[in-house]
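Shown here: the complex without one of its protein chains, the others still in place.
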Amino acid sequence: MDFSYTPKVEALRAELTRFFDQYIYPNEAAYLQEIQRNRDTGNAWIPTAVIEQLKPRARELGLWNLFLPRSPRAPEGLSNLEYAPLCEIMGRVTWASEVFNCSAPDTGNMETIERYGTEAQKDRWLEPLLAGEIRSAFLMTEPAVASSDATNIQCSIRRDGDEYVINGRKWFASGAGDPRCALYIVMGKTDPDAASHQQQSMVLVPAESKGIEVLRPLSVFGYDDAPHGHMEIELRDVRVPVSNLLLGEGRGFEIAQGRLGPGRIHHCMRIIGAAERALELLCQRVQTRVAFGKRIADHSIWHERIADSRCMIEQARLLTLKAASMMDTVGNKVARAEIAMIKVVAPSMACQILDWAIQAHGGAGVSQDFPLASLYAGIRTLRLADGPDEVHRATIAKLELARHTIRTTA
Amino acid sequence: MDFSYTPKVEALRAELTRFFDQYIYPNEAAYLQEIQRNRDTGNAWIPTAVIEQLKPRARELGLWNLFLPRSPRAPEGLSNLEYAPLCEIMGRVTWASEVFNCSAPDTGNMETIERYGTEAQKDRWLEPLLAGEIRSAFLMTEPAVASSDATNIQCSIRRDGDEYVINGRKWFASGAGDPRCALYIVMGKTDPDAASHQQQSMVLVPAESKGIEVLRPLSVFGYDDAPHGHMEIELRDVRVPVSNLLLGEGRGFEIAQGRLGPGRIHHCMRIIGAAERALELLCQRVQTRVAFGKRIADHSIWHERIADSRCMIEQARLLTLKAASMMDTVGNKVARAEIAMIKVVAPSMACQILDWAIQAHGGAGVSQDFPLASLYAGIRTLRLADGPDEVHRATIAKLELARHTIRTTA
Amino acid sequence: MDFSYTPKVEALRAELTRFFDQYIYPNEAAYLQEIQRNRDTGNAWIPTAVIEQLKPRARELGLWNLFLPRSPRAPEGLSNLEYAPLCEIMGRVTWASEVFNCSAPDTGNMETIERYGTEAQKDRWLEPLLAGEIRSAFLMTEPAVASSDATNIQCSIRRDGDEYVINGRKWFASGAGDPRCALYIVMGKTDPDAASHQQQSMVLVPAESKGIEVLRPLSVFGYDDAPHGHMEIELRDVRVPVSNLLLGEGRGFEIAQGRLGPGRIHHCMRIIGAAERALELLCQRVQTRVAFGKRIADHSIWHERIADSRCMIEQARLLTLKAASMMDTVGNKVARAEIAMIKVVAPSMACQILDWAIQAHGGAGVSQDFPLASLYAGIRTLRLADGPDEVHRATIAKLELARHTIRTTA
Partner (left out) sequence: MDFSYTPKVEALRAELTRFFDQYIYPNEAAYLQEIQRNRDTGNAWIPTAVIEQLKPRARELGLWNLFLPRSPRAPEGLSNLEYAPLCEIMGRVTWASEVFNCSAPDTGNMETIERYGTEAQKDRWLEPLLAGEIRSAFLMTEPAVASSDATNIQCSIRRDGDEYVINGRKWFASGAGDPRCALYIVMGKTDPDAASHQQQSMVLVPAESKGIEVLRPLSVFGYDDAPHGHMEIELRDVRVPVSNLLLGEGRGFEIAQGRLGPGRIHHCMRIIGAAERALELLCQRVQTRVAFGKRIADHSIWHERIADSRCMIEQARLLTLKAASMMDTVGNKVARAEIAMIKVVAPSMACQILDWAIQAHGGAGVSQDFPLASLYAGIRTLRLADGPDEVHRATIAKLELARHTIRTTA
């Protein structure tokens, strides 16, 4: 468990930080303005020039696909521990990850195909995803059931000859608002009579398939996050060839477990960056405003909040690094308690710090002039997405209780 | 301190509850849809048919201007204690108060004019406000300074002959997005050299005055709250007759103190209704969803949250009633500790319950399908608006410390 | 729900406050010293002169048995609502209640006998208790089972002719350390085969009965609370006449419900007084100490804590008064949610304020020089005693969930 950053990682951090200073921070307002212009002229659901123009630069500098574990198709891949500090930087600006082709849910989808897909599936979908030519969505959550318990999922994937026929309604399909979104990974039931964790399968569904209707974008605290979007999607008799199945029938749960670990830790890494950003903005704000005869920074109530923020960030980062290191060395399964822990810890930590930062900014804090409220909305949602806090806490507790059944010292 | 509801209040509560059941709840989705339609067709900044069509019904039933204390122009007015349980019901739906001409900031503005205005000012502005013919905004907060300390305010109100000339930039002028908004009450400095609390004055400024530019709507989390809106407004050499001054030069602070008490308690009353709504939705949700083999309502973690919610609501309501009762009987000045207390207690209480309710709803909780996220955004902002928590806590602490300077028992 | 204090109550409050100023506060150190002297000379388990000498004065001034509801044997009794502000004052000093014959568990025991006892039982036990001649204990909790679920209780009360034979082990029998403790009210099972809430009965057991062994005092944090004490007691074949049964066989649960309501609210009233005391001490301390160039009272972190303390106390008091009022008017059963609420709210509220007060006092706060640590220990225990928080929260949640099963507004 050596958390020091290697020279390779340090070099990438420096490069990435330079990139943020030169291209990302200076474009934060421009990005919002471009989307507002698109919205005003009738369609916010198109890619932004701001991001598209930065991608070639990022790629040129080697800041591309950093998330991907070393593999035949990503020979320069990084370990989770190496990626963590880089992903953290990306999390400082909500839209920045896409510039580096490191944004969710594409990263999780790429990793899924890389790990569980056939070579043909990789040729067809992984390559254009790695090249940033298409985007993708992950269709798991359903509006009609408590999807926190994945066995509740009802979407039907019925085999009919050489095809699967899919029927179901999914929502919060993030990224499905983007016109370039060409692929859905769909979780559904191939065998409702099997054992409860073997009923599910995952299939690759082209977004252009017949029978698919993108019903509407869902908002997250007022934000529709166009052009990315969180969509509600109806699938009616959607047909795909059986070769689109991932891994095997009844193995959807297994893939979900494998997929969600990395997805979760990437979220947590980004969240830590967001928390750092919030604390930075907070500290700057309280030093530049005066109330009741002194700088707000000189009121001790803010010392309390700043100190607690720093303590919380440091701890969450260390725990994330530990989880990343374990995923690299002992695997996602052995590291499941640690993954669950950071998934519980990081979003709540960041929400608290963001809340303090908002409070420090007054009205400006909830407005579009600072990234605080939108970061809050996105991160608050991560206490629900990829498993709500309650489910992760139950996992941690179960493992902990199991450690204390025999030995009695009292 | 008798908090029982009188028969008059009970009758109004029953009437109002019927109104909500018949007209408000069934229109919640329609209201959002109408605004979305307006937005899609190019202008969300117009009054909604949903609200406008309900106003005559409300007025007919005597559910109109309930907020206004008994006065010559409101002979049927209610006391704060009587209004509290009615206002609470209105708070269950974000847009409902306007149906009854009881929405902020108009209520505070009407009360200000009623209390501090001349008869001519009342004829000109109070009457159309009471009739619901125009709307109004309150221009206090400025983007360039920590407005939590009102002595920081920089907007200049300079006398020039029979006119005042106003220059300044204000923001978070709620309601100024509405095309019917005809009046701004503006706080500024008439004498920057006077004692720090006598530099400020308030003037009535017609929204159509030359030199006024509404720059943009500010968003609250992702909501722009059209058509109401929270606007940033530039005033450049705006001229109004000196007769538009409220109360007297240098008395702006005094008015602010008088105005904000009722404004704050109305917010708190509504917040309690919002918290009740959140708890109701939470309880319904957890009883209708199943996860891991039992209803979510049967997981004891939710008992904890439901019980704490109920305890918090009951306590906050009682404290609000106490503050209301004191305002009625001993006046806003003597009740200032209690007003500060509910201003601190109610928003945080409701934010916590809303957060739990969101968690109980999963993704639906942050979306437009439930009122939870938008209530959260609005109420979170009330930890900043009308004085941030920190300022109210300082007020309470100062009064408390003063009680314990002499007697020593330990 | 009129919470104003009546003139009668105001007069008693004034009298009681005078008594505290004259006799209680000035004796706080003397009380601890007397017990220390007793301990040093070999026996801390004897009544203190400090308390015994004050009792006649209290009785003379009419400050005696104030807790008892109006009844044939207490014609001057007070309602719960009237008693609340008096009980609150008594809670400011841990040992003060006994001076007024208003201390737990005697008050609960007296109320139990008054309500459920026969005239003979009242003559035999209630009269000397009302006169302060004897003391009593309540034997319910058992070390071997989770007594939070009263159906777990295992103490056996077996009928044998005209006698009941009692076998069991009880602990945390508060007050049983006092040599004057002459009566135990014992909860046990008369019929282990009956329905789960009809297996239990309560019997009056003279402390001097054969077969009783007081095993040891339990400490609460480091306090043994001598001479009152919290004792572990073994009952081996203890025999009492069947006429010592309270109310009837199988009605123990019913009595427990009836008894615990008043007992709980008395605790909460006292707790509010303790919280007021803590806040008073905190405010005094921070105004008399200087650190880093200014009074601790001028560091805004303390404004935060003082303000939150005041908000919490006000709210808890109002909720306690509401519960008291409901117990007086609609009965303990209808008021059970409110009783559960204050039982959850008050101890946690006071523990938080005491914790802040301790922090404000530095090392002195945890020491014997201030009453803070001992109040903390006693009140922390009340999150367990008379039903742990978790059980009361479950009660509140159950009632709340039941309110939201039909109507759906979303």
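Labels A, B and C are assigned to the chains in the order they are written; within every chain, residues are numbered from 1.
Keep this in mind: a contact is a pair of C-beta atoms (placed from the backbone, for glycine too) under 8 Å apart; a residue touches a chain by one contact, two chains touch by 3 or more.
Given the structure is predicted, the values throughout are model-derived calculations rather than measurements.
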| item | value |
| --- | --- |
| Where the missing chain makes contact, among the chains that are shown | A, B, C |
| Listed residues C:Ala30, C:Ala49, C:Ala120 or C:Val145, member touching the removed chain | C:Val145 |
| Residue of C:Asn27, C:Gln200 or C:Ser374 touching the missing chain in the full complex | C:Ser374 |
| Touch residues of subunit C, complete complex, unshown partner | 141, 143, 145-149, 152, 171-172, 218-224, 230, 289-292, 296, 299, 301, 355, 358-359, 362-369, 373-374, 376-377, 380-381, 383-385, 388-390, 394 |
| Interface with the unshown chain - residue positions in subunit B | 299-304 |
| Contacts of subunit A with the absent chain, listed as residue ranges | 1-4, 25, 277, 279-281, 283-284, 286-287, 297, 300, 302-304, 306-311, 314-316, 318-319, 322, 337-338, 340-341, 344-345, 370-371, 390, 392-398, 400-401, 403-405, 408-410 |
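Convention: only the chains that are shown with their structure count from here on.
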| item | value |
| --- | --- |
| Distance between chain centroids, defined by C-alpha means - subunit B, subunit C (Å) | 43 |
| Distance from the mean Cα position of subunit C to that of subunit A, given in whole angstrom | 52 |
| Centroid distance [mean C-alpha coordinates] between subunit B and subunit A, Å | 36 |
| Where subunit A touches two or more other chains at once, by residue number | 299, 301 |
